[in-house]
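Okay, here's the structure, questions in a sec.
So, chain A:
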Amino acid sequence: MIMTRLSKYRAALVAGAAVLALSGTAALARDLTVVSWGGTFQDAQRELFFKPFAEKTGKPVLDEAWEGGYGVLQSKVKAGSPNWDVVQVEAEELALGCADGIYEKLDWSKLGGKEAYIDAGTSDCGAGHIVWSVALTYDGNKLTGDTPKSWADFWDVKKFPGKRGLRKGAKYSLEIALMADGVPANEVYDVLATPEGVDRAFKKLDELRPNLVWWEAGAQPLSLLQTGDVVMSTAYNGRITGLNKTEGTNMKLVWNQSIYAVDSWVILKGAENKDAGMDFIAFANAPENLAKLPEHIAYGLPVKAAAEKVDPKLAPDLPTYADNLAVSIPLNVDFWVDNSEELTQRFNAWVAQ
Partner candidate 1 sequence: MSRAPQLKALVLIAPLLVFLGVFFVWPLVTVISQAISDPAISRVLPRTASAISGWNGQGLPGAEVQAALRADMAANTDEMAMGDVIRRLNASKSGFRSLMGKTVTALKESPDKPLAEIDKRWGDTAYWLAIRENASPYTDAYLLESVDLERGSDGSIQAKPAGSSANGAIILRTLWTGALVTLCCLLIGLPYAMVTASVTGWKRALLLGAVLLPLWTSLLVRTAAWMILLQENGLINQALMGLGLTNAPLALIYNRFGVVLAMTHVLLPFMVLPIYSVLLTVPGNLMGAAASLGAHPVRAFLRVLLPLSLRGVISGMLLVFMSAIGYYITPALIGGATDQMISSVIAFYATGSANWSMAAALGLILLVLTLVLYALYNRLSREPGQMG
Partner candidate 2 sequence: MTDSFMRFDKVTKDYGSVRVVEDLDLTIARGEFVSLLGPSGSGKTTLLMMLAGFESVTAGAITLDGQRLNDVPTYKRDMGVVFQNYALFPHMTIARNVAFPLEMRGTPKSEIATRVKRALDMVQLGHLSDRMPGQLSGGQQQRVALARSLVFEPRVVLMDEPLGALDKQLREQMQLDIRELHHRLGLTIIFVTHDQDEALTMSDRIAVFNKGQIQQCASPRQVYDHPANRFVAEFIGETNLLAGKVSGVDGGRVALTLPDGSVLQADGAPGFSVGDDALLSLRPERIDLHGPADALTGLNTLRGDVADTIYQGDHLRIVIVTAAGRIIARVPRKAAEWPNGSQVVLSFRPTDGWVIAP
C-alpha cells in the first residue's frame, strides 16, 4: 500500500518537473511584444506592420495596448526583464525615460540616419512614428452657419451656447487657455514659464468652468459630440477623420491653433527581444511601409521620405500638411518634463474647487 502511494507521488513529481521544464523553455522564447495605443489605430498598425513583420522574419509578434503613464514603463524596467519590448510613447515619456535611462539606445544606422526624420522625431532612445494633433472639433451637422475658428470662439459661450469638452489635465488646457486669452501661438510657452502666465491661464479657465466637461479616453470626446452632451471639444485628429469615415459623421476639425506632438517607438531597457525590436522599428518606419498608415488613420509621418509618398488626396487631413503646420504649434516637451508635476497638482486643486 505504502509502496504504491509513494510511487504515485513520484510519478506526480516527475510530471510536475516536466511541466516546469516545458514552461521554462516557453518563457525563453517569448514573442516580440509591441505595445501601442489600442483602438482602430492599433488595428491599422497590426495589418500594416505587425503581421507583415512576423511573416517576413518568422518572429511572432504579440501586440498589446496601453493607456500611457511613465510610471508604468519605469516600474516595468525597474523590476528587471520587462515583459514588453517595443512601446509607442508620447514625447514626454520619451524625454523622461531617455534621461532616466529606461530605454535602449537606438541604432540609427538601421533607420537611415537622423537626417531622414523631422527634428522632433529624433532622439537617442526613440524614433518618431506619427505626428498627431489636439484640435478644436465640432459636429458639422449640428453647428451650421457661423462656426468656431479659434480658441477664442471656444470660450465664447454667447455665440456658441453649450458645454465644451477638454482633455482632463494641465497639459493642453493651459496652452489653449492662453491662446484663447490672446497670447500669440509662438509665445505660449514663454508666457506659461512665468508664474503670472500660469495664473493667467487658470484665470481664463475659470471663465469657462461652468461649461466644461472633462474627458480622458480618446474615444470620449467623439461620443460626447455625438450625443450632444457638448457642442465642441478638443480631440485627437486621427480619431475624427476615422469616425467620419467609418460612421459617416460630419465632425469638423479646426487646424488653427492646434497643438501637435510626435509619438515615438522605444525599446525598454533590458528587453529580451531587443534586436528583433530594433528590426521591427526599422520595418515599421521604412518609408514604403509607413506611407500606408494615413490611408487608415489621419496621422502625420515624421519620416520625410514616407511623408512624400502619401496620397495627395489624404495629405490635407494630416497634421504635417504644410497649411496645417503653419497655423499650429508643437507641444513643448521640455516645458512639460520640468513642470508637469507641479502644474498637475495645481490643476487638480483648481478642478477640485
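Everything below uses one rule, namely that a residue touches a chain if its C-beta (ideal position, glycine included) is under 8 Å from a C-beta of that chain, and two chains touch if they have at least 3 such contacts; residues count from 1.
How were these candidates chosen? In short, all candidates are chains of the complex that A comes from, given by their letters.
Values in this document were obtained by computation on a predicted structure and should not be read as measured data.
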item: Identity of the candidate that touches chain A (this complex; choices 1 or 2); value: 1
item: Chain A - residues contacting candidate 1, complex; value: 68-72, 74-75, 77-78, 96, 99-102, 168, 202, 212-214, 216, 227-229, 269, 334, 337-346, 348-353
